[in-house]
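Note that this complex is displayed minus one protein chain, with the remaining chains in position.
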Amino acid sequence: MQIKEIQEEIIDEFSMFDDWMQRYEYMIELGKSLPLIEDAYKTDDNIIKGCQSKVWVHAELQDDKLVFTADSDAIITKGIIAILIRAFSNQKPKDIIEADTDFIDKIGLKEHLSPTRANGLVSMIKQLKLYAVAYQTQIK
Amino acid sequence: MQIKEIQEEIIDEFSMFDDWMQRYEYMIELGKSLPLIEDAYKTDDNIIKGCQSKVWVHAELQDDKLVFTADSDAIITKGIIAILIRAFSNQKPKDIIEADTDFIDKIGLKEHLSPTRANGLVSMIKQLKLYAVAYQTQIK
Amino acid sequence: MSWLSGIFVYQYIDMLDINKIREDFPILKRKVNDRPLVYLDNAATSQTPKQVIEAIVDYYENYNANIHRGVHTLSQEATDKYEQARIKIQKHFNAAKPYEIIFTSGTTHSINLVANGFAALLEDGDEIIVSAMEHHSNIVPWQMLCERTGTILKVIPMNMEGDLMMEEYEKMLSNKTKVVFCNHVSNALGTINPIDEIIKKAHGVGAAVLIDGAQAASHIVADMQALDVDFYTCSAHKICGPTGVGMLYGKEEWLNKLPPYQGGGEMIAEVTFEKTTYADLPHKFEAGTPNICGGIAFGAALDYMHQIGFKNIAEYEADLLAYATSELLKIEGLKIYGTAQRKTSVISFNIEGVHPYDIGTILDKLGIAVRTGHHCAQPIMDFYKIPGTVRASFSFYNTMAEVDTLVEGVQRARNMLL
Partner (left out) sequence: MSWLSGIFVYQYIDMLDINKIREDFPILKRKVNDRPLVYLDNAATSQTPKQVIEAIVDYYENYNANIHRGVHTLSQEATDKYEQARIKIQKHFNAAKPYEIIFTSGTTHSINLVANGFAALLEDGDEIIVSAMEHHSNIVPWQMLCERTGTILKVIPMNMEGDLMMEEYEKMLSNKTKVVFCNHVSNALGTINPIDEIIKKAHGVGAAVLIDGAQAASHIVADMQALDVDFYTCSAHKICGPTGVGMLYGKEEWLNKLPPYQGGGEMIAEVTFEKTTYADLPHKFEAGTPNICGGIAFGAALDYMHQIGFKNIAEYEADLLAYATSELLKIEGLKIYGTAQRKTSVISFNIEGVHPYDIGTILDKLGIAVRTGHHCAQPIMDFYKIPGTVRASFSFYNTMAEVDTLVEGVQRARNMLL
């Protein structure tokens, strides 16, 4: 599936909920299904700055696609990064770089979109895209 | 005359004026009649701190009375110190120390009574009284 | 002098009428995420009563002007009000002299001013002592000092309850000790430290003492002369005052010993390119145009607090603390960090298996504002080996009903997260 399609899918899923509690509970569920990063990659280098909780992300090129794994010590943060990874993992770096992130707003997580948020959602997106940029050059 | 009497006299004089201009003009007049300090005493030590203009005051014991002379480079300040000297000069240190200063308020110079005023009227009164304290001990 | 009269109207009310008090705080009417705001982040910053907001508006609408040296009326009025505020602070803290109160931009600025000053007074090999439960603002400036001077930093350890180990402190003291610095109340734990004893012991070896009163000031009235403390500091924004202003109390003799911190207008007596002489206290430490409005509003905040009455505040907050503590402890897996006998109304806690950030996020969704994280006191977190805590801190305008909302909220968060 393309990033766009996955995002639509996520939007669809979230549209079923009519209050924040259900949304957060689902997000926590998603967190539990996060493709976990290997312990060896849980290094300080892989920590994303700007989050109050710790978030580690690792990226690996498999053929021409970028595969992300991650973890966090906070479960809501884990849910957020899980959503991002679902949308961006297993995609071509180029597509990741060009991808929109409007869907965050549409699934009711707009409040997390300010760059000053302590949860660092903006930092996470930035980091995933940075990985994509880095690996993009590697492909060429 | 006693300090109290002189102060009454000053209050009487000022009560003839009905606006600030007349009061200031009279004060400026009084400034011109100030018993001037000898140049030799116009030293940095004799400058009163806390005034935007310079005010020098000198005190001398004559018999058991304290005689003040002064000068300032600003004419309004000169008027103010002239009024103070008229009230306090040629008096016994003890009487100077104990003297009230309410008359300042009564002649319409209340605005100058705050310790933060740039003209330093409060500093001047304090300085005259400090001289009195110093010479008081000398008399005993 | 007549312009001083009427500053202090201590009007002790016997029982606090919380509903009436809450009317004074416009922000408490706010909704957050469609729920009434429950503001329990008072240790980070307190809310501002309308009396203080009005003092700010009054300043800008009626007598805004640069102070000191101004001949015109507005400048005189602003100067008078600013200096009156200094005297309010002096009286509140029972300092001997008004000029022992230095206006700063806050506690952090105050501590840096002192630590920087000591750079000129300390020598290689001298020792300074800090407590294990300090805010970063009372650690980093001293570390910077140590780097500059070769001074050695020693740390008074604490126990699991969050009490300082005073026997260890005594052992550390020697004639090498030059400064001891410690907070009056810990922001992360709420512990009220035995500063009386800390000061006396330090003075026994001739060391100066700085007490960081940032967390204490809204709960406890500290008496500078009775404590015989050398430096004491707090921030207005934690005592119902505005942001950007604080105070440093310093004993006259110490303030005279310390060199000036910042150079600029106001703090000089005479300036030539060859030589500059410094002004008298307090101006020596007040370079540049100060936070004039802030200083005046700081005074208004103290007036307001005195009108409520610090005794009433302390009693009521003790009730809030006792109730919240016992209710929170009913929640399974909840652990409180900081269980000292003497505490202010601050509760730092965690729930086993849950990250504090998650709890804070869910509570926010419920309209409840708490702080999560290391509270700028990483060494305490390291001590307990935790990433942070959830901190609920109560003020006299909080209600018992809000405590209930908090407890329900934490319970709900726990259910969602575990």
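Letters A, B and C mark the chains as written, and numbering starts fresh at 1 in each.
Simple rule for what comes next: contacts are C-beta pairs under 8 Å (C-beta built on N, C-alpha and C of every residue); 3 or more make two chains touch, one makes a residue touch a chain.
Quantities reported herein were computed from a predicted structural model and do not represent experimental measurements.
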item: Displayed chains contacted by the hidden chain, counting the whole assembly; value: A, B, C
item: Option from C:I21, C:V209, C:V245 or C:I351 whose C-beta touches the chain left out; value: C:V245
item: Residue in contact with the excluded chain [from C:E167, C:E270 or C:E332]; value: C:E270
item: Contact partner of the left-out chain, one of C:Q84, C:T151, C:N193 or C:N291; value: C:N291
item: Touching residues on subunit C - with respect to the absent chain; value: 26-27, 30, 32-33, 37, 39, 41, 44-45, 47-48, 52-53, 56-57, 60-66, 69-75, 105-109, 111-112, 115, 130, 135-137, 139-144, 153, 155, 235, 237, 242-245, 260-268, 270-273, 276, 287-294, 357, 360-361, 363-364, 368-373, 376, 378-379, 382
item: Sites on subunit A contacted by the missing partner chain, in the whole complex; value: 52, 111, 113-119
item: Touch residues of subunit B, complete complex, unshown partner; value: 20-21, 24-25, 28, 52-54, 73-77, 118-119
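Rule of thumb we're sticking to: only the chains that are shown with their structure count from here on.
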item: Centroid comparison with subunit C (C-alpha atoms), farthest chain; value: B
item: Separation of subunit B from subunit C, taking each centre as the mean of its C-alpha atoms, in whole Å; value: 45
item: Rounded Å distance, subunit A centre to subunit C centre (Cα mean); value: 39
item: Residues of subunit A whose C-beta touches two or more other chains; value: none
item: Subunit C: positions in contact with at least two other chains; value: none
